[in-house]
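Every protein chain except one is present and positioned as in the full complex.
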Amino acid sequence: MAGNPPPDEVLGIEDLHVTVHDGAATAIRGVSLSVRTGEIVGLVGESGSGKTLTCRAALGVIPASCAISQGTISFGRQDVTDLSRRGWERLHGTGMGAVFQDPASYLNPNLTVGSQLAEVLRVKQRMPRRQAHRTSIELFTAVGLHGPERVFHQIPAELSGGMLQRVMIAIAISCGPRLLIADEATTALDVTIQAEIIELLRDLRDQRGLAVLFVSHDLAVIRELCDRVVVFYAGEVVESGSVEEIIERPSHPYTQALLRVASVGDYGRRELQVIPGQPPRVGAEITGCRFAARCPAAIAACRSGPVDLTMLAHGHDARCVRASDPELAAITAAAPADGLVAPDAELAVR
Amino acid sequence: MSERDRRTLTGSGSVLRLPSARIAVVIVAIVVVLAIFGSALAPQNPLAINASALFQGPSPHHLLGTDYLGRDVLSRLMAGTRLSVLTAFEAVGIGLVLGGPLGIATVFLGKWFDFGANRVADALMTLPYIFFAVAVTAALGNGLVQAMFAVGILLAPGFFRVTRAATLEYARAQYVEAAELLGASKLHVIRVHVVRKVLPNLAVMTATATAGALLAVSFLTFLGIGVQPPAPTWGGVLSSDLDYLNLSPWAPFIPGVLIAITVGALNTLADAFRDRTGPGTLTVADPVIKTHSTLTLEAADGRQPAA
Partner (left out) sequence: MAVAELTSAAGSIAPRRRRAWAAVSRIGGGLAILIPILLLSSLITYSLGALSNSNPAATILGQDAATPAAVAKLDKALGLDKPLLVQYWDWLTQAVQGHLGTSYFTQIPVSQSIAQRLPVDLSIAILAVILAVLTGGTAGTVAAIRRGGWVDRAVTLVCSAVSTLPAFVVGIILVVLFAVVWRVLPANGYVGPSGGIVPWLQHIILPSLALSLQVSADIARQLRTSLVSVLEQDYIVGARVRGLPYRRILVRHALRNASGPALTILGNDFPIMLAGAVAAEAVFSLPGLGQLLLESAQTRDIPVVQGVLLVVSTFVIVINLVVNTTLNLLYRSSDGVSA
């Protein structure tokens, strides 16, 4: 808005390249994205598209066999690409927090959830025991847990998935981070709980100005929750923009196919939809557009050389040679939806 | 066992492809030959006392030197091999004969029998073997044979568990039911199928048990049980070396290394057998005389030993 300075960038990823298998393959190529204070950015794509690895890189917890070969990651104004272990220890919790898909496996099964939250408070904020206990109860209440006193003394095995996810969120925000990274946080939950968690995340954003990087393959959830969307395919960003732009004016054939398959937006349909073909192998070297093999609108120019992001409207980019072509939408809409091989079952209509 | 060794062993082919296993087999073979031919192969008379040649170091005449009575150490050790090895086999044999068939039978003899047999096995395994063996000599006389009989009894639970586990797996297999339906008697089923399944695990247990029994023999003779001087035994030589440490400090290393190498060779063989059959097949066998706890690693995953 005019007159207000733009909100600070909390997370900035610039031209990120990540290699896997000890450098044998490049899984992420030239990914750039940013998250600002109070913004909820969605990362969407199939399994293996690189969205989880990007999150892990942003968190500084990529597996030992992976490495950042190029690019920078910055948190606030700090370059964290080569941050030391101590540096990450300081940043984690107080700067950024994370929740993952299966909360039960990210908690110590032999300790009560309450003690694990209190531990973070005592260690990171040097709270005395009693205060940590009280604050834990407050946090549990804030994330919508019923009977927080009782939950405090329960071990993960005694709690349901939805409750555990709330616990994880409580732990993640306990030290007031500016950024929350949620990697498939609602995927394993049933629909009603999913809605509650989404509502919770929205409240946290509204009350605390929390920035959220929300990874999912579920476009419906993304549409519900996010302000901006970044679409991943085969290790690249193929489209990014505000959620309205992406839903109403998708400009990349893959995004269009995704929407159709998910029956979101204009493409609402009832039959089972698939995108024909398979995504390329991780790290495969492909000349030209990485989606060309499955794209119904591919032309010669798509395969000739690397495809850069085309800026369409303000804040809306797409990596497609024909991004501005008005006929693109018609071609992809008419494309047959019964491929030989179904990609991930996740993309089937819900 | 290193990862590289493990990879060499998976798949078909003889255990002997592994270099460490080959060395182990050679060592065991030498020991067995010594056991059979013992004194005959020894260069000197193991009992010949020579007062003028006490505590000599290694020399061409006495390859491993002489002891406190001037006797040739090498000959004494070679002669002592027979007693040690034979009594070790006695113990393993008793354990095998007592425990093995009982383990197979217990699967077919009903819940109460099984429960009782398991409790007896547990009880036996809580008794440290050395205490039990010595106590038995109090009852039955101070002889090595009696002591190793006790060791044999304590080895039995190990065999019992191995055969029982293998039989359980087998007895519940579908094709056993099918075979029975087709009219094969239980005995036939046992003979044909169970035995074939049990043999590899039994090989492992036998190797481990022999290692343990050999160790037990050395220990018992070291403590003075069943040693009728001047007859030589490995443990006895070690024990007398201990008395004269000031005069000949390095002497005990010889029998010590001998014992360690033989036991180590047997354990390596056991490892090789085990990796050949696959780690999953031996989850409940706890060797009583633990010289080498690789078998217990599978058993020790926090669960109680299988009832």
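Order of writing sets the labels: A and B. Residues in every chain begin at 1.
Here, contacts are C-beta pairs under 8 Å (C-beta built on N, C-alpha and C of every residue); 3 or more make two chains touch, one makes a residue touch a chain.
Given the structure is predicted, the values throughout are model-derived calculations rather than measurements.
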| item | value |
| --- | --- |
| Residue touching the undisplayed chain, where the options are A:D8, A:D22, A:E89 or A:E248 | A:E89 |
| Option from A:G45, A:G71 or A:G97 whose C-beta touches the chain left out | A:G97 |
| Absent chain, residues of subunit B that touch it | 2, 119-120, 122-132, 134-140, 142, 215, 218-219, 222-224, 238-239, 241-242, 245-246, 249-250, 252-253, 256, 259-260, 263-264, 267, 286, 290-293, 296-297, 299-304, 307 |
| Residues belonging to subunit A that touch the chain removed from view | 59, 61, 85, 88-94, 97-98, 100, 102, 105-112, 119-120, 123-124, 146-147, 149-150, 152-158, 160, 168, 171-172, 175 |
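We adopt the following convention: only the chains that are shown with their structure count from here on.
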| item | value |
| --- | --- |
| Whole-Å gap between the CA centroids of subunit A and subunit B | 59 |
